[in-house]
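Note that one protein chain is taken out, while the other chains of the complex remain in position.
Up next, chain A:
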Amino acid sequence: MTEDGVLRHSSPVTHEKNKKKRFFVMKYLNLLLLLPFVGLLWMPLYDRADPVLFGFPFFYWYQFAWVPVTSVIIWIVWKKGHDA
C-alpha cells in the first residue's frame, strides 16, 4: 500500500557509519507507526458489540482506545528520533 511505500523510503542511504546506524534505528522505529493502520483498518478485529465497557460496545471503545495508544506510539518514535 501507499503509506508502506512512503515508510520504506523515508530514511536516506548515507555513507557515514553513525548515520547508517541511525538509519536502521529509525527504520525499525518507524514500523511502529504502522500499528494504528493495522489495528484500525483490519475490520474483523473489532467489528463486534462484545465486550461492552461502561456502556460502550467493543466497536466504539476499541477505536477510542487507539487515540491515546497512537499518541504514545508517535511520542516514542519522536523521542527516540531525537536521541538516536
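Just so it is clear, a contact is a pair of C-beta atoms (placed from the backbone, for glycine too) under 8 Å apart; a residue touches a chain by one contact, two chains touch by 3 or more; residues count from 1.
Everything below uses one rule, namely that contacts and distances are computed from a predicted model.
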Chain not present in the shown complex, as UniProt names it (candidates "ABC-type transporter, integral membrane subunit", "Pyruvate dehydrogenase", "Sodium:solute symporter family protein" or "NADH-quinone oxidoreductase subunit M"): "Sodium:solute symporter family protein"
Chain A, residues in touch with the chain not shown (by the definition above): 2-3, 5-7, 9-12, 14, 19, 22-23, 26, 30, 33-34, 36-37, 40-44, 47-49, 52, 54-57, 59-60, 63-64, 66-68, 70-71, 73-75, 77-78, 81
